[in-house]
Structures are given as C-alpha cells and as structure tokens.
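As you look at this complex, bear in mind that one protein chain is not there, while each of the others sits in place.
Entry: chain A
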Amino acid sequence: MRGKSLITAVIILTFAALMTYAVISLQVFGEGTGVRPLGEFYLENSYFGDYSAKSPEVITSILWDYRGIDTLFETAVFFLAIIGSLTVFRLTKEQEKEVKKAESTPTELTPIVKDVTKVIVVMILAVSASIALHGHLTPGGGFQGGSALAVAPLLIIAAYSKYTLEGHGLDKTRALILRSIGLLGIALVALVPLLSGGFIMQNQPIFPAEIESQLIGGSLIYYNFFEFLAVGVGFTAVFLLLSIPEEKFKKILGVKK
C-alpha cells in the first residue's frame, strides 16, 4: 500500500516537473502573452471590422458565424446521439401506453423537496433563457442555455415523478416535436441568406444587427434561440425515456426473474 502511494506520488511529481519545464523553457504555449495574428483578426473584426458579426462576444461570433458550418455539424452529432438513444428505447403504441400509465401511487419526495423544486424550476427557466438569449452579448449561448434548461424537467422527474411531467403535457412526443422545430429553425436560418444572393450561414445580409437600437447580432440570436430549444427538449426526451421504471421494461421485454 505504502509503496503504491509512493510510486503514484513520484509519477505525479515527475509529470508536474516535466510540464513546468516544458512551459517555461520550451515555450509550448507560444511566446509571451501577446495576441497571435488569428486571434487579433477575430478580436478586431467580431464587432468593429469589415467582416463583422456585430457581436461583442467573440466566441459566439466564431461559433455561429466564422466557423458556422463546423458548429452545424457538431450540433448534428449531438442530435444523432439523441436519435440513437430514442431508437434504443423505441416502443409500439400499446407499449407506449403501458409505459405512460401511472402506478397507483407514484413515488414522490417529501413536501420540503417538492416546494423548493417549484421555486428552483422557475429560476432555472429564467436563467437558462437569459444564458441563451444573451449569448451574443455575454458568455453562454444556445447549447449552454439548453443544457441548463434540461435540468428543470430532470428536477421535476426526481422530486415529483415522470408521470407528473407527462400529466402536465410534456411527454416524449411533444418534446420530439419541439426538438424538430428547433432543428428546422437552425436549418432555415442557415439557408435563408441563399435567397438574397448571400452564402450559406452568412450573418449579415438580411438579418438586422439591431432592432430598435437593441443589439441582436444578426443571425446569432436566432441560432442561439433554436439551439436552446432543440438541446433543452432533446435532453428532456432522453430523461423521460431513462426514467421509465425498470419493472415496466422487464414486462415489455418479457424478461423472467
């Protein structure tokens, strides 16, 4: 036991020493603290320059404008993952009904947890919307906002039950429809500039940079909003599937104990 910890400590210390040596003497992270030419281009152009995305948030500009196609395909990877998990859990109509039927008394947590959850869920909705819709002004954006949004149904599932969520109208089908609307929105916002002679995923030609002197950063706010919607409800659909009780699945699959 002692020898093992000693070996671990030696390995960690050696690694730390090597990294320090590399950073100090080999200058693996470039020279000095200056901004490199590419970074300088983005910093100068994201808000002020000729190739402006009209957003002071450089990262959002890079993500959804300068390297938009890249982000589009990253988003596609995420949605393929969601589709994959939906396929694993696919059920016939009768099985869907069986899964949706509530048990006689679904297990819920205590009133303390439930009441706090009510307050927190409202806060999460507000904060996630703020993260997503301020994505072109402050750090954050569609994906981050959507991930924060997905925590709200997760909390409801934990404190109340999956059946409560479905009883209030957010079931798997609705989540999938909302997610498709989000995807469609992203595709439309990407393709619309083609109509007026622009390029695919171009920011400025038809989307206004400001509405009534409020900076909205051209197409960035639309991308952020639709990504917010799609990611949030995509996660919710998966959470709903994961929270199906194990007994029901065993019954459906015909597993004997």
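Throughout what follows, contacts are C-beta pairs under 8 Å (C-beta built on N, C-alpha and C of every residue); 3 or more make two chains touch, one makes a residue touch a chain; residues count from 1.
We take it that contacts and distances are computed from a predicted model.
When the unshown chain is looked up in UniProt, the name that turns up among "Oxalate oxidoreductase subunit beta", "Na+/H+ antiporter subunit", "Branched-chain amino acid ABC transporter permease" or "Methylmalonyl Co-A mutase-associated GTPase MeaB" is "Na+/H+ antiporter subunit". Considering the whole complex, the residue from A:I24, A:L38, A:V77 or A:V119 that touches the absent chain is A:V119. Within the full complex, the residue among A:S5, A:T92 or A:T110 touching the omitted chain is A:T110.
The omitted chain makes contact with chain A at the following residues, 109-110, 112-113, 116-117, 119-120, 123, 158-159.
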